[in-house]
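A protein chain is absent from this complex, but the other protein chains hold their places.
Per-chain numbering from 1; labels A, B and C assigned in written order.
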Amino acid sequence: MIDILYFAWVRERVGLPRERVETSAATVADLVEELKAREERYEAAFADLRALRVALDQELSEFTAPLAGVREVAFFPPMTGG
Amino acid sequence: MIDILYFAWVRERVGLPRERVETSAATVADLVEELKAREERYEAAFADLRALRVALDQELSEFTAPLAGVREVAFFPPMTGG
Amino acid sequence: MRVRVQAEPFDHGAECARFGQGGRDVGAVVTFLGVVRDDSGAMERMEIEHYPGMTERAISGIVAEAMARWSLADALVIHRHGALKPGESIMMVATAARHRVAAFEAAEFLMDYLKSRAPFWKKEVGAGGADWVAAKDEDEGALVRWSDPLLKSNDV
Partner (left out) sequence: MRVRVQAEPFDHGAECARFGQGGRDVGAVVTFLGVVRDDSGAMERMEIEHYPGMTERAISGIVAEAMARWSLADALVIHRHGALKPGESIMMVATAARHRVAAFEAAEFLMDYLKSRAPFWKKEVGAGGADWVAAKDEDEGALVRWSDPLLKSNDV
């Protein structure tokens, strides 16, 4: 089981701020493919990975990163703080 | 008649903050030569012109600048504000 | 070093007055204040979303890096989230160092990182609708300046 968090317009497109999923995906990219296969709203949220960022256990990471041992995955657009 | 002002260690070496002198010096450099010829304390103050700055009527200037029309000449070391 | 992520307003003047006081080796204090600007003239509010937990962690990491890299005597970051009106203060950064170049560089470094690496997202809400603020290429580009350790200040 893994916690998935969504922020900003990713959250709006997916329609929820977080969910817990059962997955055997090896990498972040694999997890994205699983999600996209589930429903159209995921397809909309993950249409362009270049417009997205991912954090694994609250550290910025890459879509190629392995998911082994990870408890929390967060997807969001590029940050706009400051 | 021209007002001459001295600041920082130039003032200390000359021994006064300002004086009014009668001069027919054409340039700042000529005025410096006149002053150096007067007394040893001026010699000490103006020993190294590269260590000095000059302002004419409160505008930074050069030692080669003409004195025609100038009412106030100030000599001082490089500034250390801020 | 202090990091605060909060919905409540903060008092810029009071923070400036408190910051860097009494540090024996402090010759230079730089502060940055970010204010909500209404460029379109039609914004009702700016909504700032963040990632609780990661936000504090990411900012603390950035501040610790700045403290070490510029030998800062102190550093402060305050960043708000939630709904803000035009003219309200969004965030502030403060740095205290021996010399001005280090204080300026560290403050700019913190700002550049907060812009693109701290998990905040801004949304402008007006009569015409709501828009997520897009990240700017130049904000991403600003980080290049800090990636090379050779660019580090000589602390003059």
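A few remarks follow.
Following the convention adopted for this analysis, a contact is a pair of C-beta atoms (placed from the backbone, for glycine too) under 8 Å apart; a residue touches a chain by one contact, two chains touch by 3 or more.
Just so you know, these numbers come straight off a predicted model, no measurement behind them.
Considering the whole complex, the hidden chain is in touch with B, C. The chain that is not drawn here is touched, among residues C:V30, C:M54 or C:A118, by C:V30.
Panel shows subunit B; residues 5, 7-9, 11, 55, 58-60, 74, 76-82 of it touch the chain omitted from the view. Although one chain is hidden here, its contacts on subunit C can still be listed: residues 11-14, 16-18, 20, 22, 24-38, 87, 98, 100-101, 103-104, 107-108, 111, 136, 138-139, 142, 154, 156.
To be clear about the criterion, only the chains that are shown with their structure count from here on.
When every pair of chains is scored by its C-beta contact pairs, the maximum goes to A-C. Measuring from the averaged C-alpha position of subunit B to that of subunit C gives a distance of 48 Å. In terms of their C-alpha centroids, the spacing between subunit A and subunit B amounts to 72 Å.
In subunit B, no residue touches at least two other chains. Of all residues in subunit C, none touches 2 or more other chains.
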